[in-house]
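Have a look at this one before I ask anything.
For this view, one protein chain was removed and the others were kept in their places.
Note that the chains take the letters A and B in the order they are written out, and that residue 1 is the start of every chain.
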Amino acid sequence: MSIELTDIRAGYGGFMLDQVTATIKAGELTALIGPNGCGKSTLLKTIARQLPLSAGTVRISGRDTAREPTKAIARQVAVLPQHPVVPPGISVGQLVGYGRAPHQNLFGVRSRTDQEKIEAALEAVAIADLRDRMVSELSGGQRQRAFLAMCVAQDTPYVLLDEPTSFLDIKYQYEVLELTETLHAAGKTIVAVLHDIGHAARFATNLVVMKDGRLYATGTPNQILTPELVEQVYGLRTRVYADPVTGSKMVSPVPNMQPSLGHETARTMCVGLD
Amino acid sequence: MTRRARITLPSLVLLLTLAFVWSLSVGAVKIPASVIINTLFDLDGDQQRFIINRSRLPRSLLAVLTGGAMALSGVIVQALLRNALASPKIIGINSGAALAVLLGTSLAPDLALAWLPLVALLGGTLAAGTIYGLSALRPMSPERLILVGIAVGLVCDAGVDFIMVTASTFEISAPLVWLTGSLWARGWQHLSAVWPFLSLLSALCLCLFFRLDLMRLGTSQATALGVNVRLERFVLLAIATLLASISVSVVGVIGFVGLMAPHIARQLVGGRHGVLLPTAMLIGALLVVLADATGRVLVPPLEISAGILTALFGAPFFVFILLTSRMETRE
Partner (left out) sequence: MSHSVTAHGAGKLPRGLAVGLALAVLFSGALFSLATGGRSDVGLTDLWAPEGIAATVIYDTRAPRMFAATLLGLNLSLSGLILQAATRNPLASPAILGLNQGAALGLSLGLVLPLFSGVPLQVMALVGAFGAGVVTFAISGGFTGRMDSLRLVLGGVAVGAFSYAMVRFAFTLEDELARSVVRWTVGDITDIRWPAVRRLALWGLPGLFAALALSQRLNLMALGQASAQGLGADSRITLLLGTLIAAALTGVSVSVAGPIAFVGLVVPHLAKLLFGGDHRILVPVSALLGAALMLYADGVSKVLTAPVEAPVGVVVALIGAPWFLWQTVFARDLS
């Protein structure tokens, strides 16, 4: 029970994932991190089979996804896209109900199990009271929870989240991350692309660090998160220290004291305004 | 089914029935509603019966059938392209049909008028196929499909213009009138030629509501929910193409129905295709029946084409709804 990636090549046009081999163990909350354009979202989409593979294999629970019907994969893996489409005139209850599609026939006839799973999902993300509201009228945080509930209703062992906290206020960011943690505690295997190293260190049990389309490092946050790694991957000098309350690792940039650089920047600004 | 849908659907059926009876009663010869009811249920017989049976009844039935088909086609296109401004016109049906008809008449001047529907059907389907094929050259997205659709439409329009100005007016006037979107002189033979296909396709489309619900969530989300997006997109677009181009082939281009009907329906009953599809179908039928009947009433004994009326009254109304409704979120 795990996601196994073997020698994967994939990607849009010019950019390719380059020979990525990795195993994402079942039961972990894995965070994919790395600088912009390193291929972390591409990797997530490749696992979800939303991008075609040029070479290599993706096995989920031992089965090659390239040979599985889309519906069979959808019973294994739920995905929260980075920018979910908000369909007009659809209520939260209806949206969450769509999560049951992989378990239903062509016409979406609901069984009693479907109904129960939908209720459970609404309860799990605490949006049962929003059931009859239109999705298009929700705030950003509520909307993200509605889509998360849809993933929960899908009732899959694996959940993939593509930057679930982007464009959310700090309060909603933590709300979504805590929900993710709850899902993980309930036994799901979760892979999330995260932008913020601090979030990843605090919530993930496993980190996958990427750079230039390749796998750079894997391990628990406490093992691998060091100033050297951050500087090598992001090109930024940082200090890494433990959060006084939670004990999880925090990253903060080292202030740059070199006066000549500051001078240089000021001159560049003048040129830019010219 | 929500409460709104429970109220909306029966009221629309009632409205459509009223419009239908009205449409039978008006025209160059006015026939009172009581006579119509007598005639429909075979209680009476005279000259009025002749008009109703031979001319107005098939015409109004055709209006119901094609109006519904164009609306359904519009719902499919809007769901797949995730844009409330898209319409069957975007997948090239109107321009393709027009080009094919003009090309046909200018290449084979003795082509019988009876063949025009078939030529139009061929043109509309070919244009839609071309748009699909060209968009599939690169990773397909709604944006690309829309832009390629507009471009292919413009190429067809340029061809139409070229033929219109180089051919003599006598040769092209008949196909032009025939294309403007009118139910004038359409009779039982037209109805009997299309009703099996249109009703079958409409029924099929109504059954596929859940697939449209899922497709409306966008490619990534639909894939994540187990939809084979490429296959289903192709099947749904093929159904939309056939619905619209069969309609265009018998009644010409009655614009804005495929654009307006889905939009109005969405305002009335929301976005679930289970109720959206039948509602839009009823509204489309209502619009075409009303446009046809109104065209006969305004300046009798002359008729104004239904296509001109739908644009004249429909478009400003459409712009109004669009400006007052909320903006849509895209992927």
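In this text, a contact is a pair of C-beta atoms (placed from the backbone, for glycine too) under 8 Å apart; a residue touches a chain by one contact, two chains touch by 3 or more.
All values derive from a computational prediction rather than experimental measurement.
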Shown chains touched by the chain that is not drawn here: B
Which of B:30, B:138 or B:230 contacts the chain that the document leaves out: B:138
Sole residue of B:27, B:96 or B:255 that reaches the chain not shown, by the stated touch rule: B:255
From B:146, B:194, B:212 or B:277, residue that would touch the chain that is not displayed: B:146
Where the missing chain touches chain B, by residue: 83, 85-86, 89-90, 134-135, 137-138, 141, 143-144, 146-148, 150-152, 154-155, 157-158, 161-162, 164-166, 169, 180, 255-256, 259, 304, 307-308, 311-312, 315-316, 318-319, 322-323, 327, 330
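Quick note on the criterion: only the chains that are shown with their structure count from here on.
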Chain A and chain B, separation of their C-alpha mean positions in angstrom: 43
Complex interface listing, chain A residues touching chain B: 12, 45, 48-50, 69-75, 77-79, 81, 83-91, 94, 98-99, 101-102, 104, 106-108, 134, 136, 154
In the complex with chain A, residue positions of chain B that touch it: 82, 84, 139, 207-211, 213-214, 216-221, 223-229, 266, 269-272, 276, 326, 328-331
